[in-house]
Structures are given as C-alpha cells and as structure tokens.
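Have a look at the structure that comes next, please.
Shown here is a partial selection of chains from the complex, left in place.
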Amino acid sequence: MGLELTASNIVKRFGERELFSIEQLQVQEGESLHLSGDNGVGKTTLMKILAGLDKPCAGRINVTPNMKGRWSTSLHPKVIYLHQTPYVFSGSVKDNIAYGLKLKGISRGQIKRTVQSALEWARLEEFADHAAHSLSGGEKQRLALARAWVLTPGLLFLDEPTANLDKQSVDSVTELVRKMVDGGAAVMISSHQTNPLTEVCQRSLLLADGKVSESQFPKEMLFDA
Amino acid sequence: MQDNLLETSMLSLQLLFSLDAELWDIIGVSFRVSITAILIATLPAILVGFFLAMVDFKGRWMVIALFNALMAVPTVVVGLTLYLLLSRSGPLGDLHLLFTQPAMIIGQVALAFPLLVCMSHSAFQSIDKRAWETARTLGANCFFAVTTIMKEARFALLAAVLAGFGRIISEVGCSMMIGGNIMSYTRNIPTAIALETSKGMFAQGIALGLVLLILALLLNFTLASIRGKGRLV
Amino acid sequence: EEKIIRLATTTSTYNSGLLDKLLPEFEKTHNAKVQVIAVGTGKALRMGQAGDVDVVMTHAPKSEKAFVDGGFGVHPKSVMYNDFVIVGPAEDPAQIQGAADVTKALQAIAATDSQFISRGDDSGTHKKELSLWATTSAGKQFSNYKEVGQGMGKVLQMADELKGYTMTDRGTWLAYESRLQLKLLVEGDKRLFNPYQIIQVNPELHKGLNVEGAKELSDWFVSSKGQQMINDFRINEKALFHGSANPQVVEK
C-alpha cells in the first residue's frame, strides 16, 4: 500500500478570522498520529482539508501515489475521513456497511462476507437489518468505523472516534488501528481524551494558536483521570 | 336538467360507474401523456435542483427566483408560445407536431419543469451536508454521490414529483392549445371537462373530475404502500 | 347608485366587440352597470336557469325554446341576426366555392373525404352544423370529420392549420379573416340564418334578480336606438349584425 501525504502552507480562514496556517505536515505509511487541541482550534477543519472534503484558502495537499481513476473523482480513493458525529444513510445497518463496497464493483458474495465480518467486529450483528437511524450514539460511531474499515483505507482520519464509545469498543478500535498501521496504513486521530487508542499513537500533534507542533504529550492539556 | 348539488353528485356517480369506451379513451390519453411527460421531466429537473442546491455560483439566487417565477406563468401562455413555435407558419412547423400527443407531452414537460426544479431544490437544501461528504469520502464519485443524496431526499422528491404530476394531469390551457382537444386522440380529462362545462353539462364535468380524483387516489395509495405507509425513515 | 345587471352571452358575441360599443351608451342613459359574463351558449343558459344572471343573449333557437318552455326564461325578444358561412382552404379540394346550396357543399366535402373541423361542443353553431349535416344523404360519417370541442376562433385556427373546412358565424369570421389563409366559400343560403334572442330570467324562480334592469336592457336592445347601433356596428368596414326587432324573427 504505502500512501504518503504532504501538506504545505495550508491556510484556512473563515471571513476575517484565520483559523490556522500550517507550513509543513507530512504523514507517512505505517504512521499513527494523535491530533489534539482545544475546542474550536480547527482539528475537524484541518482533517477535512487533508482528506480533500474541504478546500484550504491557500496551500497544497499532495497524496502519493495519486490514484485518480478515469472518472476524475477528485477525492483520493484510499483516503477516508470519519465525521465527529457520523452520518448514517437511510436504510439498514447492512446497507450502510456495504455502501462503499458496492461502489467498487465487488462480487455480491464477497460483499456479503465482508459485511458479515464487519458486523461481527462492530458487534452489530443483531442490528444488521435494523434502520441505521435508530442506533444509539456509540453504535452509530461503531457503524461508521466498520463502514470505513471494509474499504481498507490507506490513510484514515478519525475525528474523535471514541468520544461516545464504551471501554470494550475503545479496545476494539485500538486493536483495529494497530492492525491497520502494521499493514502499512496511516491513521490520524483527533481526541480530547487519553485512552488506549491515543496511547498507541506514535506521533502526537498539537494544534494551538493556528499552528501545528509536534510534541510529547502535553499531559496537562488532557484528562488523566 | 338537474339543478341542485345533490342531483348533480348522483349523476356524477352514475356516470362514473357506467364507464364507457369513450371515457376510457379520454382517460388513456390523459395518463399516457402526463406519465410520459413526468418521466421525461423528472430526472433533468432534479439534477438542476441538485445543482442549484449544492453549487454556489454567482447569480444562483437569480436562477432560483426565475424558476420560482416560471411557476406563475399560466399554462395557456406556455401553450400559446409552443403553438406559435409548432404552428405551420412557425419555426418548427415542418415537424407537423401541432395537435398531436407528442406536442402535448412537450407542453407538459415544460409545465412540470419549473415546479420540479423548485421543489427538488428545496428538498436537497434540507439534506445534511455530511451526507454528501460521507458518500464522497467512501469512494462515491460525483455521479454516485448524487444518486445517494437523491435516495436520502427521496420522500421530499416523491412529493415534488407528485405535485408536478398533479399540475400537468389537471392542466387544461396548454393541452387545449397545442393538443386541440380532438376526440379519441388529444382529448384528455381536463379538456373534456372544459368542453362539458362550456356546454353547461356541469354534472358530466364534475363526474370526469371525480374519475380523475379516484384514479389519482389509486395511484397515490399504490405509491404510499410502496413507500411504507407515510412513515419517515 | 347604479344598479348592476348581469348579462350572460356567448363568447362569439362578446368577442366581436359589439357589446363594448353598445353597453356604455345604455349604461350612460340608464344609470346601470352591465356585467357581461361571456361563456358558451349551453353554459349561458345554464347560468340563467340557476338564476345567477338577470338576462341572457344567445343564438341557439332550439335551446332557447326549451329554456323558455321550461319556464326558466320570460319575454324572449329577437334582437338581431347574422349568418353562418362555410370557409375552407384556398385549394378547395371539394370544389364548393360559390355553391348556393349548403347541403350540396357538405355532401361534396364528405364525398371527397376532406378535412372538416367541427365545433363539437353543443354550441348554437354546432347544433346548426349538425342540423345541416342531417339534410345530406351520407351525413358526417367520413374519416376526416374532426370534432374538436372548442370555441369558434380556435376552430378557425385549427381549420387553417389543418387546411380543413369549417362552418363559422360571420362575426367571428370577419374578426379572424385577416390572419387566416382560409377563404370564404359558401354563403347566402337561407338555412344559414343565425338569429340572436335576448331573454329575461324568470323572476318568479329566484329571489334577488334585477328584474327591472333586465327588462330595461332587453327593451333597450330592441329600441330604435339600440337597433340603430347594431346596424351601424362595423368591423373592417363590414356590417356584422342586422337588427331584427322589427319585423320579429320567426323561429324555425
């Protein structure tokens, strides 16, 4: 696999207010990063920009290898961003997990098997045919993770993925991230909490005053309950 | 002749249950033309609505206002304009389309279009931005993402299509003008009603209206049972 | 305060512009306001029957007779007449130009299976047309006979568009003539006579009718002033209507 993302001179403004201005940010294959920072510093905005869902006011983001298909989809097919509060499509839990797979033109049998194992991982088997809208907050979060996981992303942005998860779920997400990173994928996680997941992260980025700084965990910024 | 409302209603019902061949002819023209027209108009109009909801370009609000204003153009004016285009002495006269069903279809497409655009624009506006982002990040190209959003907005879109269908199946001005109300060919329910009314045969007019209402009810009941008895989600 | 008189009349009469000329004069001298409701003949009589108008003016002798006989209308008065004509394409495939006998002309149209556009709306004109077809041996059973169920103007336009024949009242024909390629082919047969009557709605059947106004209006139409104005009305320098109050028009 092996994706490499380079962002240079990224600036984001909302009206007058400059949210951040980042000179250089690199994410390499097999890396896991923890992005921290106070509410409203722009973690979500930054991750969306890196994932190609939002446009910076200035600067360039480069993902190599560039895997643009014949249909210029403009988004990199191996880069996935997960919302802070995930959006679930109408339809069943199963449909949601199969969404990305169906777009890839994978065989029905293969999709079925993949969806089944994703349901198991997310412990949502019993809800497989329920309307995804009726899931609880944490269940939706797990669904969104499973929905991204089945697509074997090379670069995964997780926006506060564990905020609403119970202990067991956090552990399985941690396990998942560890495996993905071992497999050569890169994962960036934003979180206000320190927990098993953030602890597996190799690099720790702090977004503050519009700048990103690489740092040891500034523990005092986080809970150490 | 009948004078009062009760007698008229009775007569309407009588007429209704003695459906004769001529009536079926008229019903056939009505639904064939309007269903074809709505099928042709829906997809392009929805795409325009989507474009107007999602893409922020200069002058967007003017385009939206224009489509809103076009809803206020009387059907007969649309009919007149098409008439002048399709008339023998008009620029498209050589197509010999005037007073044919294809001409009626063209007219009804033109009538349904602005309403469909406005209503689907408003349907897409109320869809969460994250739906689009989620579809895109999960690998949908723009085309597939649009179909996903259409699925998310399907109830509002269905309501839009039903409103559009209601507009064209019931309109008389344009069909009369470019269809010509020719018996067994371009006479549909609304033009037949107009004819009966002009004759002073009010009961027959109302009866035809009831026929249309009943058929529309059947259509809607079918759709409602497909979409899950009106429930959201 | 001026009183309101409601007059239901046929679209063709209204569209000729005759009433726009006549009514202001009446309104001035009688301190009344005439509200004209222009609809099809059947609808006009229906409105009279329901008591929604005070007076009706139409040109469908049979229906008018039924209307009066049914007790819905009183004091029918012949006001004026004009005539029907048969028009058609300049090529004249049935060769009817100048025919003096309508029956023969219609027969020729049927025999050559030419396009014929019929009002098909039960209007006075339509009824007249049907009665004329009834005088032919073959009748209207030919493939290019089209019933369109629309007003006179629209039918003329369709006939023009489809290069067909049709029967029209002279008033509408004069109003449309200049923008059509159709030609006037048959006129003058006595049976093409087109009489107009004004009939007051029976005040005994409904409360609240403007009985006095209705009477004044119908009296005014047959007065020498009214008749004079009808005779003087011109479109393109051609007379459209002829006063018929004196002598009384006999119904057929």
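Think of it as A, B and C in the order they're written, each chain with its own count starting at 1.
In this section, a contact is a pair of C-beta atoms (placed from the backbone, for glycine too) under 8 Å apart; a residue touches a chain by one contact, two chains touch by 3 or more.
Everything numeric here is computed off the predicted structure, so don't read it as measured data.
Visitor: Since just one copy per chain kind is on show, how would you write the full make-up of the complex?
Guide: A x2, B x2, C x1
One rule holds in what follows: only the chains that are shown with their structure count from here on.
Visitor: Computing the C-alpha centre of each chain, which chain sits at the greatest distance from chain A?
Guide: The most distant chain relative to chain A turns out to be C.
Visitor: Starting from the mean Cα coordinates of chain B and chain C, work out the distance between those two points in Å.
Guide: Computed value for the inter-centroid distance: 36 Å.
Visitor: What is the distance, in whole Å, between the centres of chain A and chain B, each centre taken as the mean of its C-alpha atoms?
Guide: Those two chain centres are 45 Å apart.
Visitor: At what distance in angstrom does the C-alpha mean of chain C lie from that of chain A?
Guide: A distance of 80 Å separates the two centres.
Visitor: Which residues belonging to chain C are in contact with no fewer than two other chains?
Guide: In chain C, no residue touches two or more other chains.
Visitor: Show me the residue ranges of chain B that touch chain C in the complex, using the header's touch definition.
Guide: Against chain C, the touching part of chain B is residues 1, 3, 87-88, 98-99, 176, 180-183, 187, 191-192, 194-195, 197-202.
Visitor: Can you list the residues on chain A that touch chain B in the complex?
Guide: By the definition above, chain A touches chain B via 48, 51-53, 69, 71, 73-75, 77, 79-81, 83, 85-87, 89-91, 99-100, 103-104, 131, 133-134, 147-148, 151.
Visitor: Of all residues in chain C, which touch chain B in the complex?
Guide: Interface residues on chain C, with respect to chain B: 39-47, 49-50, 70, 120-123, 146-151, 154, 158, 161-162.
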